[in-house]
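A single protein chain has been omitted from the complex, and every remaining protein chain is retained in its original position.
Let's look at subunit A:
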């Protein structure tokens, strides 16, 4: 009998609890959209976005105005009459020195510098990063330390020796010379990047490939490369933006007819003769900045996708 009464009280207890569950909070906790936290968060984001977008806005509207409208001084007002004249002038007609074919010359120079520099530096750095991570050879640690030190030496220190070196091998002032310089100076940071990435891949994959009989290049091309899309995208972003935005090497190691776009932009904007054509300057600056911007927008997405694809463990 005692047992039955205990059972009853227990059952009653359960009922009380289950009633409470039915009426009490249940499922996901509701959140208010206009909570103080959200107001702070989005408010801050809005202020920062405004702060960074305002200069861009000024540049875009100014580049779409004619000179008379620019002279009126209302830099924040939208153009009363939209004109693409400044853009055409910046691209095809603006004068630097004796050349009056605009930024287009610099653009193509930059492309001819960019493509080989990016391709060669990434190719060499990825192979040496792979070798450093997976094939320990005699002196590999020493070689790696030298590379790391190289990454921390300011470029300005090496300008003069590099000029002499380029002169000695006969490529000073040419695009080839600049490509060589960009490739070499990109090497430390890129090699470090690739080495760390390859070192983070499971070492068993490398061992398994060796037991399967694959050699140095087979492992690189058939095992490592297909797994490394994300790091190649990162390296590409680094190199494209770095080389495109470079001014120092461009101005030091080339001659006026092969100046990259950045140097030419500077020469257009800083020309002291005649009136300051602010609208043309703005258009020219936007044109020069377009390439890194486009790279960020396009590869940003690819970048995330690459990371997501690589994150799935095999």
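To be clear about the criterion, a contact is a pair of C-beta atoms (placed from the backbone, for glycine too) under 8 Å apart; a residue touches a chain by one contact, two chains touch by 3 or more; residues count from 1.
The definition used in the following text is that contacts and distances are computed from a predicted model.
J.: Identify the UniProt protein name of the omitted chain, choosing among "RNA polymerase sigma factor", "Carbon storage regulator CsrA", "ABC transporter ATP-binding protein" or "Aminopeptidase YsdC".
T.: "ABC transporter ATP-binding protein"
J.: Check each of A:71, A:167, A:207 or A:301 against the chain that is not shown and name the one that touches it.
T.: Of the listed residues, the one touching the omitted chain is A:207.
J.: Considering the complete complex, identify which of A:218, A:271 or A:285 is in touch with the unshown chain.
T.: A:218
J.: Touching the hidden chain in the complete assembly: which of A:111, A:227, A:251 or A:295 does that?
T.: Selected residue, touching the omitted chain: A:227.
J.: Which positions on subunit A touch the chain that was left off?
T.: Residues of subunit A in contact with the hidden chain: 202, 204-205, 207-214, 218, 222-223, 226-227, 312-314.
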